[in-house]
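Note that this complex is displayed minus one protein chain, with the remaining chains in position.
The chains carry the letters A, B and C, assigned in the order they are written, with residues numbered from 1 in each.
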Amino acid sequence: MYTYKTVIKLHDTDAAGILFFSHQFEIIHDAYESFLEKVGVGFPVLIRKKNYFLPIVHAEADYKSPLFVGDRITVEVHLAHVGTTSFTFTYRLLNSKGKLVGTARTVHVTTDKKTKKKIPLPADMRQAIKKMRNI
Amino acid sequence: MYTYKTVIKLHDTDAAGILFFSHQFEIIHDAYESFLEKVGVGFPVLIRKKNYFLPIVHAEADYKSPLFVGDRITVEVHLAHVGTTSFTFTYRLLNSKGKLVGTARTVHVTTDKKTKKKIPLPADMRQAIKKMRNI
Amino acid sequence: MYTYKTVIKLHDTDAAGILFFSHQFEIIHDAYESFLEKVGVGFPVLIRKKNYFLPIVHAEADYKSPLFVGDRITVEVHLAHVGTTSFTFTYRLLNSKGKLVGTARTVHVTTDKKTKKKIPLPADMRQAIKKMRNI
Partner (left out) sequence: MYTYKTVIKLHDTDAAGILFFSHQFEIIHDAYESFLEKVGVGFPVLIRKKNYFLPIVHAEADYKSPLFVGDRITVEVHLAHVGTTSFTFTYRLLNSKGKLVGTARTVHVTTDKKTKKKIPLPADMRQAIKKMRNI
C-alpha cells in the first residue's frame, strides 16, 4: 500500500459547496503519479523514454461523504490486479479522522506508443508496480 | 434520450496527447447540466431555489478510443433508472464518425440541503427527469 | 472580431458560488481555439503538422461581475497586435444582457518545436490570424 496526502483546494469544489465529483479522479491520479515516481517509472520517464503507454480504460468511484475546501485527505493506493496486458489500482480516501470518505478503481492497459495497440505489460513496469508490496 | 454536442479542448488533454480521463466525467456532467436546464431544473434553479440537492454517489466510465484536441463529440444521455431516493443516468460518447468512443454512468441520490440526509426524490425532479422519454 | 458562445458549467464554479478565476482563462482559450479552427490552423493541425508552437508568455484578466453556473456568456476575440515573433489577443466577456463582465489578454510567441527557441511568426499563421479582420 502506498499513501499520499493532499488537501481539497478551492478549485476542487463547486457551487454546491463540495468536491466536484470528477476531481476525486484527479486526486487519485495524483496519488498514482506519486507512486509511479517513487518506484522509478514516473510520468516524466513514461512520456519521454518509454515506447509504451498506460491509458486508463475503466475508472470508477464511490462518494461516501461530502468533502469541503481545506479538508485534509489521505489516499491509500493498492495494487489490486496485474494481468498480461493490464493492471488495476484501487484507492481509499480517508479524512483527517480516518473515516472512509470515498473509494476508486482504475484499470490500465499497456499500449505501444506508435501502433496504439495493446502489448504485454513490459517487465520494467511489471517490476515497478509490484514494489507496492514492499512499501 | 438527450443529445449534447461538444469539442475536446486543449485543456481537456494532457501531455500524453489525449483526453485526460477525468475530463470525460466533466463532459458527461456538462451534458447532464444541459439536460436539466432543458427540462426546467437546471443548476441555477437547483442551487438557488430548491431545498434538496442531487449529489453523485457513484460514477464510472469506460474509454474505448483515445480522444484528441479538436475532436467533435456527441454525448447521448439516457435515464437508466429512477428509484425512491436515487436515479441513474448512462452516457454514450460518439465521435464525428458515429463511433462509440466512451461510456459512463452516474448514480445520484436526493438529499435534504440542511440535514444532508437522504430524502425521497421530490415530485418536481421526478417529473422533470422523466421528460427524457419525450425528448 | 470573432465571437464565441458558451455557458458557465458547474465545474467552472467553486464553493464561493461563482466562477473560479482561472476558469475565465480556460473559457477565453476555448474561444481562441475555436477561432484558430475557423481560420484553418486549429490545434489538431498545430500539434500534428506544424514545426512551430505558440506558447502563451503573458496572460491577464479583469473580473467585473461574478458569474454563476448556467450564465450564458459571449466572448469577443480581438487581434490586438501582430509583431515579428509574437501576437496578442484581447477578449471581452459579455453576459446574456450584453453587460461586460470580464476582459482578458494573452500574448503568444512563436517557437520552434525542436529547439524551443523563438522564431519569426510563420507566414501561414500570420495570414490565418489576420483573417480576424474579415470575420
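The rule we apply is simple: a residue touches a chain if its C-beta (ideal position, glycine included) is under 8 Å from a C-beta of that chain, and two chains touch if they have at least 3 such contacts.
Keep in mind the model is a prediction, meaning the values are calculated, not measured.
Across the entire complex, the residue among B:1, B:15, B:80 or B:100 in touch with the chain not shown is B:15.
Across the entire complex, the residue among C:47, C:94 or C:119 in touch with the chain not shown is C:47. Against the chain not displayed here, subunit B makes contact via residues 10-11, 13-18, 20, 22, 68-69. Touch with the hidden chain on the side of subunit A covers residues 7, 9-11, 17, 26, 29-30, 33-34, 37, 42-44, 47, 68-70. Although one chain is hidden here, its contacts on subunit C can still be listed: residues 15-16, 18, 21-23, 25-26, 29, 43, 47, 53, 55-64, 66, 106, 116.
The criterion applied here is as follows: only the chains that are shown with their structure count from here on.
Centrality by Cα centroid goes to chain B. Taking shared numbers over all numbers used, the subunit B to subunit C interface scores over half, which places it in the same class. Summarising the inter-chain contacts, the pair of chains with the most C-beta pairs in contact is A-B.
Taking each chain's centre as the mean of its C-alpha atoms, subunit A lies 23 Å from subunit B.
Taking each chain's centre as the mean of its C-alpha atoms, subunit A lies 32 Å from subunit C.
Shown for subunit B are the residues that touch two or more other chains, namely 26, 29, 43, 47.
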